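Missing here is one protein chain; the remaining ones are kept as they sit in the complex.
Moving on to subunit A:
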Amino acid sequence: MTSIVEAAPYTVEEVVERFDPVMGLEVHVELNTATKMFCGCRNEFGAEPNTNVCPVCLGLPGSLPRVNARAVESAVLIGLALNCSVRERSGFARKNYFYPDMPKNFQISQYEDPIVFDGYLDVPLDDGTTWRVDIERAHMEEDTGKSLHMGGATGRIHGADYSLLDYNRAGVPLIEIVTRPIEGAGVRAPEVARAYVSALRDVIKGLGVSDVRMDQGSMRCDANVSLKPKGTAEFGTRTETKNVNSLRSVERAVRYEMGRHAGVLLSGGTITQETRHFDEQSGTTSAGRPKETFADYRFFPEPDLVPIEPSDDWVEQLRAGLPERPWERRARIQTDWGLSDEELRDLVNADALDLVADTVDAGAPPESARSWWVAYLAQEANTSGVALTELAITPEQVARVITLVSEGTLTNKLARQVVDGVLAGEGSPDDVVAGRGLAVVSDDSALTAAVDEALAAQPDVVQKIRDGKTKAAGAIVGAVMKATRGQADAARVQSLVLERVAAGS
């Protein structure tokens, strides 16, 4: 007896000949607040297990939650960036379920009155067009703990003998952003899904309220997919695919589910409403637990937390401070700096755009700012194995180095030594210049003395110069540069050499 294998999925092109796909995307974003949503424990990734826990996030009897003000602010910012309305009065609710990742046996979430609702995001697609994704709501809730499944072969929950729980993540502020059904994307549905999550990530990163690292779980996507026969109105049964933790996986998961649904439906089967688990390796999904029906969560208002009423003034103040949309900012920067598409892409890929922009804001010309970050500093970061953004030099310091070069205090070569000094922790660029004695020797009398000395040491060269072979002066310039340890302006030395030879004849 062979195991039952699902029919080979259809390609997206084949699917859309018969069906219209409908998607709903739920994205969870962990906020980067200093502390948790309802208690003062640290919100940090990678701490020793159960070192950031307290009676509140462990659900101990008698403990009471208190709402983190910055988390509310972040939620409103995300809502405003997604063109949402902010609810005048918003409250928390208990979502009840028994599962060891939530020690209280309920999760504090929001139910009927999410903090922000009814928005949209215009998502840039690969071909330069935009796709409007309507946002139904975004609400505040708390993250769950992390389970480690022991025993069994796979480390998965299936076949495990018991599980170990780390509650450091329990209570970390989460914003869940829910789209309205995305219809009409047809063959582009997988791309639209990926582009939406990508745009959402960029927007939230621009707000600075989350690290939005899909690889670390600070941004997670659940993709709901259903198919309906072409031209019909009623939605088909949907599945919800979880564990989709990269942009590429979002696209693959939607594509796979479209093909799988079509396979089941065209062979006369029915789709079971269930949670599915995406497997990165194979690019396929497998059935998870059947979804509890919504009523089973028995939501009710959280009695321990009073409502939130954001004032209009505060909301308008936050709205006024919203940053530009990342892709609009990139387009503006490209024009302002006169970059080719490729140059812009290089900057973005190198994670250097913000650094260069900050360097330009600190007074440096775009061309030199860009050159420092993508060439010398990128190389330094690469050599020392750190991210460009983690180098021990600030955009302001880079701008200062560039100014010192343009003022003639430093040559490019000296400037690199100054940067090395800053990276080595020797202080600001000016500290390094002073500490290492790196400024260009611009004192003509000192330079003249060095030139005379070099001329005296090489009378044969002097003769060549006298004979009109001015190129020979290069040897003297080299000697002077060596004597001044590179701290002279070579062009100035060159003219001094010619002057002194002429004066001596």
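Keep in mind that, in the parts below, a contact is a pair of C-beta atoms (placed from the backbone, for glycine too) under 8 Å apart; a residue touches a chain by one contact, two chains touch by 3 or more; residues count from 1.
Methods note: contacts and distances are computed from a predicted model.
Q: Considering only the chain that is not displayed, what protein name does its UniProt record carry among "Amino acid/amide ABC transporter membrane protein 2 (HAAT family)", "Aspartyl/glutamyl-tRNA(Asn/Gln) amidotransferase subunit C", "Phosphate-binding protein" or "Peptidoglycan D,D-transpeptidase MrdA"?
A: Choosing among "Amino acid/amide ABC transporter membrane protein 2 (HAAT family)", "Aspartyl/glutamyl-tRNA(Asn/Gln) amidotransferase subunit C", "Phosphate-binding protein" or "Peptidoglycan D,D-transpeptidase MrdA", the correct UniProt name is "Aspartyl/glutamyl-tRNA(Asn/Gln) amidotransferase subunit C".
Q: So one chain is hidden, and I want to know which residue out of A:15, A:41 or A:262 touches that hidden chain in the complete assembly.
A: Missing-chain contact among the listed residues: A:41.
Q: Looking at A:287, A:306 or A:392, which makes contact with the chain not pictured?
A: Checking each option in A:287, A:306 or A:392, the one touching the absent chain turns out to be A:306.
Q: Who touches the missing chain here, A:132, A:298, A:466 or A:485?
A: A:298
Q: Consider the whole complex, including the chain that is not shown, and state which of A:161, A:313, A:390 or A:467 touches that chain.
A: A:161
Q: Even though one chain is hidden, which residues of subunit A still touch it in the full complex?
A: Touching the chain left out of view, subunit A contributes residues 33-35, 39-42, 48-55, 58, 60, 66-72, 89, 91, 96, 98-100, 103, 147-150, 157-158, 160-167, 296, 298, 301, 303, 305-309.
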